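The complex appears here minus one protein chain, its other protein chains still in place.
Just so it is clear, A and B label the chains in written order, and each chain counts residues from 1 on its own.
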Amino acid sequence: MAHPDMMAGPGARPPSARRGARLGRQLRGVAGVLLSLALTLLGLLLVTFIIGRVMPIDPVLKVVGERATQAQYDAARLAMGLDQPLWRQFLTYAGQVLHGDFGRSISTGHAVTEDLRRVFPATVELATLGTLIGVCAGVPLGVIAAARRGRWIDQIARVVALIGYSMPIFWLGLMGLLLFYGILGWIGGPGRQGIIYDGMVPEVTGMILIDSLLSGDWGAFRDTFSHIILPASLLGYFSLAYISRMTRSFMLEQLSAEYITTARVKGLSERRVIWGHAFRNILVPLVTVIALSFASLLEGSVLTEIVFSWPGLGQYITKALLAGDMNAVLGGTVLIGTCFVVLNIASDILYRLLDPRAA
Amino acid sequence: MFQSSIRALMLASVVAFAPAAFAATPADTLVVAGQIDDIISMDPAQSFELSGQDVIKNLYDRLVDFDPVDLNAGIKPSLAESWEVSPDGKTITLTMREGIKFQSGNPVRAEDAAWSLQRAVKLNLSPAFILNQFGFTAENVDQQVGFDGNKVILKLDQPYAQSYVLNSLASEVASVVDKETVLSHAEGEDQGNKWLSTNSAGSGPFTLAAWRPNEAVQFAGNADYWQGAPAMKRVIVRNVQESSAQRLLLEQGDIDVARNLTPTDIEALSNSDKLVVGNEPRGRILYMGLNQKDPILSNPAVVQAMRYLIDYKGIEGSFLKGQFKIHQNFLPEGYLGASDENPWTYDVEKARKLLADAGVRSGTIKTTVRDMAEYSNVMQTLQASMAQVGLTLEIQQVTGAQSLDAYRARRVPIYIGEWGPDYADPNTNASTFAYNPNNADDAKLSQLAWRNAWAVPDDMNKATIAATLEGDTDKRKQMYLDIQQQYRDIAPIIPLFQRIERDGMQKNVHNWTAGGSVTSAMYGKVTKE
């Protein structure tokens, strides 16, 4: 799975047709899909819960503070239900989650759902723009590299992609911020928008780019754009690396197929062969790759968010984790896990719907 | 061709983005960058985080308070215009100022003031101990704190020094909240705590416009404020973690004040002609706690030697430059009875001799340090100097929460960290550094002396209590000087430095205060011209 912070590499594989078919056999119908989703999420919840409880960070301390007396401490512990046996704590928690109540975050003092509603759009906005950049640059690059296999442009595409995989993104972010904001002053600084625009745009979607457009506030839009462009480009570069490599692989597979040879023999122009025939045939797996890349940007921009003071989900979970704020960690993890699983399943379904061979 | 298109692209981007990036802040808006991700509540009875105190200070008034433009003047009347102490010293009667209104429009009454104190004691959350020092408990507070017409009456269990009581009443937990408004939002037995955590109901110079945790707090000026409407109609405090980012924002004119600049960034800013750098000693003391449960550190000779293994000058002149100054006493500058005697210097030879005389030649200590550059760097220099005298120090970095957890359990052999005063009275530090009534493991006290397992000598315990009851201020001051002298000779919890806050500011910002060593930030008198 591609992932800007973690685990990525050119070895990340596309979901193959084989896997799609296998999944198809496994999950008979919607019920199966839902059951699998529920099981995975329950597992996710359980694992996070256990980690949270064995972690040597005491959430009570965060609530009562450094000066608390033992009596205050004990009272808070009781109020948080931490005196109950673990299994009962988990059941209580899981019951609340079923009712859509993720509890209250001890590090922000707000309901977790309220926090998530605030931080998630920031992450979605960043990941979406990043993926857009990755697609717009990565797909043409991959197609061209495949068409000119072994030539200099292919080598360049390879190096560009490998550099993208090799760059510590947080470091690149620091250096980029220094250069483009600090020295050149071309872009907005850390954060989602200029501070004087803070709270000026009426909130509709929570994605400020869209909200400012909806309200027709061009100043705010330009300001927001100048803040998002650098972090989005960095994430976009990462996603470009993955998408371009995958596009190239898919294209090479198609270009070696018989029907391409036939088309060439028939005298079709190279351009039509590549874009009209081969490219059209890789659209389906490509959509899957893009969906996965999007999912990985959603979950994987923790360090980018930290470097750019981006008040997104990754930063929210990390902070909560280090403060022992398990309600927030659980809520955030379940949200990301849901996105990941849903995108995965959706891309598999799409795959089966669109690809005749897998059916 | 290729180059010219690059240039065109650059030009285009400059045109597109430059106006946004170089905009100065509006004249009636104060924009502050700081680290405010510690705020968990805005209820005065609950909040006890540094940034939370800064917020509450500006949303609420207290019975007595400091003057933001003259902190040295000490406690002044605020919502209470006068007070008197009964002959036996155990009753304080405060008379309310007439005609002041809460931001809701409700009048500020003695009833509100008394109820606010009762509420804080009954909720018994983090800061409640400041009031409980005077003998209040959830059970008796309705009798001990009361009102009569426009007078608030406090009945204390001991004849405490008047300055001690008033200093405590100026702290944020004693803020006066709007009883009617808060009660209308109460849920069950919570006395409105849940609602007040994210809303405000005060009479202060600002109202709370918005709070997005980990992101920003926005204030709106209170046009009807009884001391005159603040010049700033809007104050935005944005959370910016990195010093470098704060500095960039300041240099680009995107913010007015940057509150967490590192020494290197401050140095760079001091050359700018558009910016100024403030210099406010704060109350926080950076100290080294030597846990007396550790077999090596419990040796008095080792404690002696450790005092000479800190490179005070080197640290003050390098990575803590301008952020801390050498201060080897537990009372910070600005407090009654503060001492400026700093007897120890960096002297490895002396430390070696002290250790040799005591027969200590080697040893290994494993400790933890909070993952903040200041503390971890001090710890690393200590590691290097201890190595020179044959002592091995192994360091593990942990998060703030883990560090506190271990410290409370007395599991940190060498603790490097800061202590901030809780209220503007010397007892706040004396009662934690030099007071430990019960050194047993199961006592679970919150005193620093207890956390370092230091059994404070009986006479020092008694002296600390006696100082809270001394009515004569000069005598009281001498008592604290004496305690600190004895403390320097024997204590294993060694004060090293005092925090200095150096805020970077645009030149046009005036009357900014972070609260000095005694209180919190106050935006009410800030002007820009």
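One rule holds for everything that comes next: contacts are C-beta pairs under 8 Å (C-beta built on N, C-alpha and C of every residue); 3 or more make two chains touch, one makes a residue touch a chain.
Quick note on the criterion: contacts and distances are computed from a predicted model.
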Protein name (UniProt record) of the chain left out of view, among "ABC transporter permease subunit", "Gas vesicle protein GvpJ 1", "beta-galactosidase" or "Fumarate reductase/succinate dehydrogenase flavoprotein subunit": "ABC transporter permease subunit"
Contact partner of the left-out chain, one of B:A384, B:A409 or B:A466: B:A384
Residue in contact with the excluded chain [from A:C136, A:M175 or A:L353]: A:M175
Touching the absent chain when the full complex is considered, from B:N140, B:T345 or B:Q396: B:Q396
Residue touching the undisplayed chain, where the options are A:I57, A:L126, A:I187 or A:A220: A:I57
Absent-chain interface as seen on chain A, which is shown: 1, 3, 5-11, 13-14, 16, 18-19, 36, 39-41, 43-44, 47-48, 51-52, 54-57, 155, 158-159, 162-163, 165-172, 174-175, 178, 182, 249, 252-253, 256, 299-300, 302-303, 306, 314, 317-318, 321-322, 329, 332-333, 336-337, 340-341
Residues of chain B (touch criterion as defined above) contacting the omitted chain: 242-244, 247-248, 262, 264-265, 268, 311, 314-315, 317-319, 371, 373, 376-377, 379-381, 383-384, 395-399, 402
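In this section, only the chains that are shown with their structure count from here on.
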Chain A - residues contacting chain B, complex: 56-58, 61-70, 72-73, 75, 105-110, 115, 118, 177-178, 181-182, 185-191, 194-196, 198-199, 219, 222-223, 226, 306, 309, 311, 315-316, 319, 322-324
Footprint of chain A on chain B - complex, ascending: 10, 13-14, 16-23, 25-26, 29, 31, 33, 37, 39-42, 48-49, 124-129, 197-198, 209-210, 212-216, 218, 236, 238-242, 244-245, 248-249, 251-252, 254-255, 399-402, 404-405, 408, 422, 444-446
